[in-house]
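A single protein chain has been omitted; all remaining protein chains appear in their positions.
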Amino acid sequence: MSLVLRTFGESHGAMVGGVLEGVPAGLKLDLDFIQTEVNRRRSVNAFTTPRQEEDKIEIVSGVFEGVSTGAPIGLLVHNKNVRSKDYDALKETFRPGHADFTTFAKYGIRDHRGGGRSSARESVIKVGAGAIAKLLLKEVGIEVASGVFGVGGVQAEELDFEHALSSPIFSLDKNAQQAQQEAILHAKRAGDSLGGVVLVRAHGRTLLGLGEFAHRLDARIAYAMMGLNGVKGVFIGEPQAASMQGSAYNDALGLHGFKSNSCGGVLGGFGNGSDLVVWVHFKPTSSIALPQESITTQAEPTQITLKGRHDPCIAIRGSVVCASLLALILGDFVLSNTHARLNQIKACYGY
Amino acid sequence: MSLVLRTFGESHGAMVGGVLEGVPAGLKLDLDFIQTEVNRRRSVNAFTTPRQEEDKIEIVSGVFEGVSTGAPIGLLVHNKNVRSKDYDALKETFRPGHADFTTFAKYGIRDHRGGGRSSARESVIKVGAGAIAKLLLKEVGIEVASGVFGVGGVQAEELDFEHALSSPIFSLDKNAQQAQQEAILHAKRAGDSLGGVVLVRAHGRTLLGLGEFAHRLDARIAYAMMGLNGVKGVFIGEPQAASMQGSAYNDALGLHGFKSNSCGGVLGGFGNGSDLVVWVHFKPTSSIALPQESITTQAEPTQITLKGRHDPCIAIRGSVVCASLLALILGDFVLSNTHARLNQIKACYGY
Amino acid sequence: MSLVLRTFGESHGAMVGGVLEGVPAGLKLDLDFIQTEVNRRRSVNAFTTPRQEEDKIEIVSGVFEGVSTGAPIGLLVHNKNVRSKDYDALKETFRPGHADFTTFAKYGIRDHRGGGRSSARESVIKVGAGAIAKLLLKEVGIEVASGVFGVGGVQAEELDFEHALSSPIFSLDKNAQQAQQEAILHAKRAGDSLGGVVLVRAHGRTLLGLGEFAHRLDARIAYAMMGLNGVKGVFIGEPQAASMQGSAYNDALGLHGFKSNSCGGVLGGFGNGSDLVVWVHFKPTSSIALPQESITTQAEPTQITLKGRHDPCIAIRGSVVCASLLALILGDFVLSNTHARLNQIKACYGY
Partner (left out) sequence: MSLVLRTFGESHGAMVGGVLEGVPAGLKLDLDFIQTEVNRRRSVNAFTTPRQEEDKIEIVSGVFEGVSTGAPIGLLVHNKNVRSKDYDALKETFRPGHADFTTFAKYGIRDHRGGGRSSARESVIKVGAGAIAKLLLKEVGIEVASGVFGVGGVQAEELDFEHALSSPIFSLDKNAQQAQQEAILHAKRAGDSLGGVVLVRAHGRTLLGLGEFAHRLDARIAYAMMGLNGVKGVFIGEPQAASMQGSAYNDALGLHGFKSNSCGGVLGGFGNGSDLVVWVHFKPTSSIALPQESITTQAEPTQITLKGRHDPCIAIRGSVVCASLLALILGDFVLSNTHARLNQIKACYGY
């Protein structure tokens, strides 16, 4: 069985939750680590949303005396700081940039409070599950990291994942951080928002060979990232690939692995042992405090100015989620890669 | 059941093939159209591979008297112009940029002839199946088109999908075409290759609402495109999203749909009724005729200069495949969108 | 998307729960009905378990103002009447007939309290989800019913699904009921248990055509039933089929459907419009109060005499679950059957 997460829950419901299947038995589920990961996504400060959720993650099944049992793991986070009346004015109006219009067009009904199911609130469960995946990956020497590369066009020059961990905006570059923060605050003051670019990286020799002919590693990564709220672009490896020549792009192969990493760690859909390098492009937060043209559910033109509590740049907290998503994918491939070759299987059963 | 394609076959095997499940019964399978689509991918000319395959597509099941029956559709294309000895020299060597090293590392064995399963040859089946999907889409007013936007940095300014149909390099811009062709020939003469950018577009009011909460339209698109050989990046809508402000990016909603299309036709994972706009970035063809550093299967350093028969820019023929992949995804969502709302279901059964 | 339920939770954990995806939007989620269904499974009386759980079902997502939104539906039932110390003695011992030995052998760890994940407690979520499926089925004229046919060899002669609803043991036959109840009490007093046979039936013209070539209706039914705790056999239609001649077995086809129903409503993997008739065979409850031979986790022989709180015949409450499982399967096929034919699809989109 593969590592699969299914989630449920809306922004202003009682809770969000999920079921994580496929975690092997015997993994110590370090609750402190898992909560810390969840807290990183929460990170309330001047650069993020004022909505202050406690975000206490509960693991309600699949664990016994602190260790995974192989049974499905239920994850829950109760919503506490819900202010649904902030959204009363939106019941009859579609917010530009949001899923409001599309979900209503499709389903004929929508939970207008905080975006309902389409809210990024659901990603807290992805981070909780991703933390479990990270614990699994650690056991086989894979580390996943992420950080903010660009904010509204202000880009990092250095890629320092260590710095990102302590940066209030998870910036990869301590030098660019100040300018990035100012860009955010400037947009926020103007009632506007900014897009951003996140960089996600995985490292470890176990990456070599992850993937399947019919379920490529790169395809799975693109699926997960593009399925995250606000993501509009995913790039693996050298972003200028399409403008390059093969002689400059190709990574030469040496005795100790590849000598460069244009391919971002994936060749032919399999990990090649180099670092996985994934660029994730987020659009600017859709919720802005400036007036926008829209229509009502009765198909009348209207103007809308959002209040609510929003992140000026979703790439910041999104960067935490991206690493979680990569961890979940890699965890899944770590499982399936144990039976790629007959001799692995025979050894496993003692033949 | 959803529209699912499974493929098999290697570059130098007897054939490539696939099974397409989920095609509704009653669809006229226009073989001329399907073959024409396959031929477009084949398109042998100065800008593509010299390997001349007949590429006759056979539909061996799921059709009765020219009409789909609802049963799985088997698709086959026999390989004819196989020159495996071109690859004899490669048996012991890993080609940079290819899946050679990764598949060997994973599986301990590989079919070295023409890239084996990792060859782009398999995509002929994707195009055949995609043609069937296009026939389905036509019935509900959706059209899919694609073309080449950029070649090695030489970009289109105009986006003319009509022109792309007749262009030898599927270029979107009749003015840029000449420069693009020259870039290709220049690279080819130098034994080198070029990356490229493909633009894929879908149009039709049925696009509104396609997608699922748990299976987002954008995620599925990213999965399919990134899973294609040579693709390293996928963007939906405005490529500069990450550098923009929300006030500039957001598409205002008017009485007749959205007034702009930064989002590329997807909001919250669902089609918003605007054109779907997908950018696909291809790396330069990995096979080049220049010497490259590599290692042998016995882990000894070597230098490799490829002969074989290769496309100097895979984005060209890849552009045909990208449209096929989009058609398959949209076809699947067209199916599942018939039961999004209870009232649709009741109407279907006469309640 | 199809109707899919994923569950989590152990017998003695904080709760059991699940995620139900694919419920169409616009379905009124009648909580009273759903709770009533859950209560039917609970049904504490002299013939069932003394464990008295409140079994209050919570629907925590996917519903807005009482109506389904198309988003995943989260279901929870908190465990309240947990007496884990009943199981302390079992920590080191494997109970015959249970999953104790197999899960330990596989995973190297197990939650010994109340059977952990392998407990039938999880089925409360299946009943909750099944109730939602029943609400969907009602809208298209399908009714699902079930009852107890045999208990330890004491069989019904009449098949009265109405009577089963009010019978304390869900017996299909008011005449056999007394003897069945006595058999149960006799086994209970002896510290023993009994097997049983459940009959599940679905009725409605919408059944005609449900199924897929690659996902047969009968196969799905068998999967679901056999996956329920204690089930060891599944039969569709005439149980003596294997001993019969074709001339006696075949159902003649008349102008108003089939004239008999040996096939139990399924031909070639599709519903044929006749009633679906499914027989489900349950083994005797594994937990008995008589001494049994077993071994310890340290591989030493031991004798075990179970206390705990157990159903003397799991077929009784199992009969409720079986109907829920059938409802979930039929609900799924009701969705996918809306796009079996091109003309259905075109009508749905107004073409």
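We call the chains A, B and C, going by the order they appear; numbering starts again at 1 in every chain.
Criterion: a residue touches a chain if its C-beta (ideal position, glycine included) is under 8 Å from a C-beta of that chain, and two chains touch if they have at least 3 such contacts.
Owing to the predicted nature of the structure, the values given are computational and were not obtained by experimental measurement.
A.B. asks: Using the touch definition up top, pick the residue from B:E21, B:E139 or B:D311 that touches the left-out chain.
C.D. replies: Checking each option in B:E21, B:E139 or B:D311, the one touching the absent chain turns out to be B:E21.
A.B. asks: Using the touch definition from the top, which of A:G17, A:P72 or A:P312 touches the missing chain?
C.D. replies: A:P72
A.B. asks: Could you please point out the chain C residues that touch the chain left off the display?
C.D. replies: The missing chain touches chain C at positions 6-7, 94, 96-103, 105-108, 117-118, 150, 152-153, 187, 192-197, 208-209, 211, 213-214, 216, 218-227, 229, 231-239, 241-255, 259, 262-264, 267-273, 279, 281-288, 290, 292-295, 299, 301, 315, 337, 340-341, 343.
A.B. asks: Can you list where chain B touches the absent chain?
C.D. replies: Residues in contact with the chain left out: 6-10, 13-19, 21, 25-26, 58, 60-62, 64, 67-74, 103, 106-111, 116-117.
A.B. asks: For the chain that got dropped from the picture, name the residues of chain A it touches.
C.D. replies: Counting only chain A, the missing chain is touched by 1-2, 21, 24-27, 68, 70-72, 136, 139-141, 206, 212-215, 334-349, 351.
Note that in this section only the chains that are shown with their structure count from here on.
A.B. asks: If you check the contacts of chain B and chain C, which chains show up for both?
C.D. replies: A
A.B. asks: Going by average Cα coordinates, which chain is farthest removed from chain C?
C.D. replies: B
A.B. asks: Averaging only over C-alpha atoms, locate the centres of chain B and chain C and give their separation in whole Å.
C.D. replies: A distance of 44 Å separates the two centres.
A.B. asks: Between chain A and chain B, what is the gap in Å from one C-alpha centre to the other?
C.D. replies: Their C-alpha centroids are separated by 26 Å.
A.B. asks: Could you tell me the distance, in whole angstrom, between the mean C-alpha positions of chain A and chain C?
C.D. replies: Taking the mean C-alpha position of each chain, the two centres sit 37 Å apart.
A.B. asks: Would you please write down the residue numbers of chain B that are in contact with two or more other chains?
C.D. replies: In chain B, residues 213-214, 337, 340-341, 343 touch at least two other chains, as defined above.
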